[in-house]
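Before any comments, here is the structure.
Removed: one protein chain of the complex. Kept in place: all other protein chains.
Chain naming follows the written order as A and B, and within any one chain the residues start at number 1.
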Amino acid sequence: MADWINEQLAIYLSAVMPESAEAPGYVIAALIQAALIIQVPAVGALVFIWMERKVSGRIQDRLGPTRTGGKFGWLQTLADGLKLITKEDLIPGSADAMLFKLAPYLSFAASFAAFLALPFATGWVGQHINVAVFFVAAVLGLEVFGVLLAGWASGSKWSLFGAMREAAQVVSYEVPIGLCIIIPVMVCGTMDLITIGNMQAGLFTNWLIFHDPFTFFTFWIFFTCATASVNRAPFDLAEAESELVAGFHTEYSGLRWSIFFMAEYGSMYIVSALGAILFFGGWNGPIPIFHWIGWAYSGVGETPTLAGWLANLFGCGNLILKSVVGVTVMIWVRWTLPRLRIDQVITTCWKYCVPLSSVMFVGVLLYTATDTWSPNDLFPHRSRASVREGWISQDQARSAGNPEEDEEQAARDEDDLARTSNQPGEEFVLLARSAEERK
Amino acid sequence: MSLFEPVGVTHYLIVGAVMFVIGAICMATKRNALGILMGIELVLNGANINFVAFGSQYLRTETLGLDGQLVALFVIVLAAAEAAVALAIALNFYNNHATIDVDRADELKG
Partner (left out) sequence: MLLFTALNWHTLFFLIFALFACFFAFCVLVTSNIVRMAFYLTLALGATAGLFMLAGAHFVGAMQLMIYVGGTLVLLVFGVMLTAQDSFVRMSTRGGDWVLAVAVGVSLLALLVVAAIYLPQGEFHADAQAKIPADVANQTTSLGLALLSTRPDKLVATNETLAAGMSGYLLPFEIVSVHLLVVLIGAAYLARARRHAPPPS
């Protein structure tokens, strides 16, 4: 018996030894990351709902929740959540029960899936996807399925109307959002969010919003279209209380309704974080303190150090702060502006946002192609091209494997850093690695 | 296929074949015009799985490389275009005949 136990223990320990640690370590790491990331929409929704009530209260010259959990009503959302859990689980008689139950989870799954590729600091990302920007934009567009199915499965005309309007709105606004997202991708030359964030390291003049006047306007167009895409006022006709009872979630009560709202606040956070990373430097603060003291990572793939981890922690806090500011602005706008009619919403998309973002796209294209001076060149932190992954310079390729030449090339790169702008230079030619190098 | 060995192109091809055949049977048996359209989508996806499998570096050493991915890209774009037109035609049929049942589309019969 003892021998059998020892044998099993030996097998188990061999599972966690370095050579084969991949197998169980992989799953445990994935579970830990998922558990951490789900705190963002879950706890975030808690905080954002409280913040919405407080901010809306102040805008309307009242205080908001002040009793639950102390003077500021910190625990109000928790009390609301408890109330929702204890409500009766109603399913309308003419509803398609299976789709009715599944729709909120579909919406939340789409919103949560975007957190997979959203980085919080250099290397702090669920999955380092090379096409992160595209992936986030793609899964945000999948939220419309939950809405459509909820509207249909409720078996009520008003829900269906609300769902169709909301679906039309979300799908229409994907076009200007796509165009606005392409602009920072075009400036940086990569879709990798971590690389885009690192390219904006340094003083705040390196942020892409200050790259040229067109990117400056692009951010505001992006923010408007993002607000419309997550169905927040003034674009929230589909769930407006005064028009359609509650739109697609009319028949939802209790926990099912709260899942829809977690999905909505999660999406608000994602588009704010995306805007922060693409335009406002992401985890880089206005003053690069951690770069000056040498603690911050400069790219992915460096060996982890405690100093780097601390720098990342501050960067993560920085990014969360920027995203929360974005969400607060969305809440602020909701309680300030009147609601648009659905035809006004669609008109805004197709007649204003799409032409404007197209003009911005052409503007940024000409700006970068002609290598015009931009405020980003005032205090260049490091050459943009050196942060890009995968591409190596022609000289580097020629001197591959030759250590002295590598040092000379490194010295030349330092000189380049001092004089080049942050545009990708002509000397960086893409080159495929030879078959030997690959093996 | 055991869980301890890496997958090869064959496994992807079998998945692609299953989706293709299910799509073909869908096209043959559904009475709803939109059901037939769904069968078409399944067929195109089966073909895409094949292309991506042949273009993947993880599955075998000699691959189509970028060609596989680019063809899959074009297939996706063209499938979207074709679905749009097919849906417009189906909706026109529905508006003109007040039915979406393709068995009722027999005015040219005989």
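The rule we apply is simple: contacts are C-beta pairs under 8 Å (C-beta built on N, C-alpha and C of every residue); 3 or more make two chains touch, one makes a residue touch a chain.
In this text the structure is predicted, and so the values were computed from the model without any measurement.
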| item | value |
| --- | --- |
| Neighbouring shown chains of the undisplayed chain, as defined at the top | A, B |
| Contacting the left-out chain in the complete assembly, out of A:M51, A:A121 or A:M191 | A:M191 |
| Contact set of chain B toward the excluded chain (per top definition) | 1-15, 17-26, 28-32, 34-35, 37-38, 41-42, 45, 48-49, 52-53, 55-62, 65-66, 68-70, 72-74, 76-85, 87-92, 94-101 |
| Contact footprint on chain A, counting only the chain that is left out | 8, 11-12, 14-15, 20, 22-24, 26-27, 96, 98-99, 102, 129-131, 134-135, 137-139, 141-142, 144-145, 148-149, 152-153, 160, 164, 167, 171, 174, 189-191, 389-391, 430-435, 438 |
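What we mean here is this: only the chains that are shown with their structure count from here on.
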| item | value |
| --- | --- |
| Whole-Å gap separating chain A and chain B, where each centre is the average of the chain's CA atoms | 31 |
